[in-house]
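One chain of protein is taken out of this complex; the other chains stay put.
Moving on, here comes chain A:
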Amino acid sequence: MSKVIKILGTGCPKCQSLTGVVKEVVNENNIDATIEKVEDIMDIMKYNVMSTPALVIDDVVTIKGRIPSKDEVLALLN
């Protein structure tokens, strides 16, 4: 089943580097997933996160306020 990955962040540099990390992991490992950036603050608040960037996988917030390593993202996706 295809995973839905959402990256929550208002467009700060950290959010962009998180997007970069996730894209790399998905591409390198041929993971079947869609990556979506959520930049609207109202939508971000629905996930109850107070520090961005945040990584949401299938509607579960897995990481908030920091940029994880590639290995960490891979582990979360598997």
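Here is the rule we use: contacts are C-beta pairs under 8 Å (C-beta built on N, C-alpha and C of every residue); 3 or more make two chains touch, one makes a residue touch a chain; residues count from 1.
In this section, contacts and distances are computed from a predicted model.
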Consult the UniProt record of the chain that does not appear here and report its protein name from "Permease", "Acetylxylan esterase", "Phosphate ABC transporter ATP-binding protein" or "NADH-quinone oxidoreductase subunit M".
"Permease"
Just the residue numbers, please: which parts of chain A touch the chain that's not shown?
9-15, 41-42, 44-45, 48-52, 65-67, 69
